[in-house]
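Omission of a single protein chain aside, the complex is shown with its protein chains in their original locations.
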């Protein structure tokens, strides 16, 4: 199949659905974003019994409208991509399918409650739209800081979990079943609740020794919250510093926010003046 | 209407009410601040049943005194401004009106409870006085740091809310109605309570799987608290650095804390030696 | 009264009690520290009913021993100072007196419970000993960072309180008395509990709208915790930087930890080689 055999309208549709550089593409994204948020709101309202009883028909019809809209979008996405199989088995392809079918299944099997909640997966689709939005520029720094301190944060989290298991076992021995620490997993759960300063209060130490060790756990948790903060702070400070230096020394254009999406392999992040996909060599279409 | 046709006393009164450079202006601000705080205290005490029963008359009379004082102030503010309409429909104009009228309405309609609480809006008036105070210099840096990191904090908050919705839905499926997670909005509420490490404990997971996921939510919340802190820290550090550099390189006077307020358009933040308003050209009056 | 008319033993005793440069002075401080901590432990144990019932005599005798030791120390402090009046009405003089007399008063009036707790004031005396200890060097930086950011932290705290009052009033209107928000002060208390992410759970919103606003309060609280941290972080970073610079450029001796204490005016913080008090000119005694 040559690169130029596809109809003009499929190229155009691809541009509207997958990209956000044209007015139509932007409009499509905004409409999709609103539809997703409305759909999430529907899922949430449906779970509230009193609302479901009073507005059952309205909710049902709205859900069908949204499901049909998403079905059309899903088919359009398959049609406009050159390798549909690749899209169907991509992360977003599976999310799109799973968040669309529950309503159809409910026709056959009847109201399966758990399946209905699959629709909450639609929220993940928000990230795809945002990925293309220029607004995301603000979060790049954030992501880099998190990525750079990933190893340190893992070590920290691992240490927190080990501390929680050791202290949880000690609390299980001290407080015992009569005070709510019925088993070690529950004690560890309590320990995490306390270390993270959440403190539900459903399980609380009753013995003086238990309260003393609980105080120790709390102060420890209070102290170690400083560690991830310090890591991110330092990383962030050094990031913004090196960012400034890069801006001065090299090219001042830091992030590419072009929303071009290859029709063949769905690769994004192309250069602003790229003519061909840097991954599969397929031509990119500009208006 | 020429710029010089206004009576001397109106100019003087404007200076006292809107500005804080003269001794009378400062005295007015201090008296107003005390009146506002006393009035807020009254509103709070009135809502306590036992106090309201014992000191009803005292509270009622005090409220009338304060209402009349605020009415006089409101009229004076209208009289001394050249464009009263602009003041009346400005943010502080509406706040001034809303926080004054509840007592008058209660004469006609009887004790409307909700209206009485409108008086708590008076607290917003404190910001106007503080805006003029020199003390505010300390908060400029703070505001700048917050403004500069606004975009990053929005991204962060948006991510927190998406995480809360996804995890809330999962918890709703796992725990179900019997354990207090009666619907998805309530589950999302629980998830926010847990992510922010508040942990009321009115709803708590009871199943082992629910407690496991709750532990994950808590550690996640504990970890992501580092993100806004890191952002503000880095912003603040770079702010104070650039602030120092500016001080060395340029003019060492960093903030203008002149309290001049234009009689025509109520614009503030004039230069110390400004003779005319930089917005409407109206003359500023110095003693 | 000449500077040299005082007995040798009074000078010696002054050195032991008020200073920590001689071995006897250090020993005195260590013994005093242990006595204070033991005494605090006694006060705490006495309040536990089961312990008080079983060990009443032991606790009573121990308390008398400690009271008599503190009485001797108090008299010795008066005797060895040249201006006893100044010591008696100083902060630590009053603390010493108040923490010593409750046991004597209990002889006359009988077991006054509240007075007994005055003995907890003894804890404040720990700070006097620590002030003299070389260990305190580590906390100087901390104090400076806190002092430098005092104004910013006040602005921040003031803003937190205003937010708590406004949101507390709103929650009072929404939730009302039936859901535990019985009056505005209690609502404001709930709001502070939530904003600071403490979350006792004794009062929790029950209406959907109340829970929605509570979520907002929590995320707000979660976000603003970043502000004081950012302030202290930035201050601390700049402090340690300027501290390093000072060390390089000027005298590397940063803090004077001499424990000399003037016999006349109780002034501390003398230079290591000072012969006379820099405040009253009275001679300082070296061994």
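When the chains are written out, they are named A, B and C in that same order, and each has its own residue count from 1.
The rule is short, and it goes like this: a residue touches a chain if its C-beta (ideal position, glycine included) is under 8 Å from a C-beta of that chain, and two chains touch if they have at least 3 such contacts.
These numbers were taken from a predicted model, which means no experiment stands behind them.
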- Contact residue for the chain not shown (choose from C:160, C:213 or C:284): C:160
- Note on the structure: Of the candidates A:60, A:106 or A:182, the residue in contact with the absent chain is A:182
- Query: So which of A:67, A:80 or A:233 would be touching the chain we can't see?
  - Reply: A:233
- Contact residue for the chain not shown (choose from A:165, A:265 or A:280): A:165
- Message: For the chain not shown, which residue from A:95, A:198, A:263 or A:284 touches it across the whole complex?
- Response: A:198
- Footprint of the hidden chain on subunit A, which residues? 151-152, 154-156, 162, 165-166, 169, 172-173, 182-185, 188, 194, 197-201, 204, 208, 211-212, 214-215, 218-219, 221-223, 225-227, 229-231, 233-234, 237-238
- Per the touch rule stated above, subunit B touches the missing chain via residues 197-201, 229, 233
- Message: For subunit C, which positions touch the chain that isn't shown here?
- Response: 40, 43-45, 47-49, 114, 117, 120, 123-124, 126-127, 135-136, 138-139, 141-142, 145-146, 153, 157, 160-161, 185-186, 188-189, 192-193, 195-202, 225, 228-229, 231-233, 235-237, 239-240
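Everything that follows uses one rule, which is that only the chains that are shown with their structure count from here on.
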- Copy-to-copy rotation for subunit B and subunit C - C-alpha atoms, rounded to a multiple of 5°: 90
- Message: Find the pair in A-C or B-C that has over half of its contact pairs, by residue number, in common with A-B.
- Response: B-C
- Task: For subunit B and subunit C, let me know how many angstrom lie between their CA-based centres, rounded off.
- Result: 33
- Note on the structure: subunit A touches at least 2 other chains through residues 197-201, 229, 233
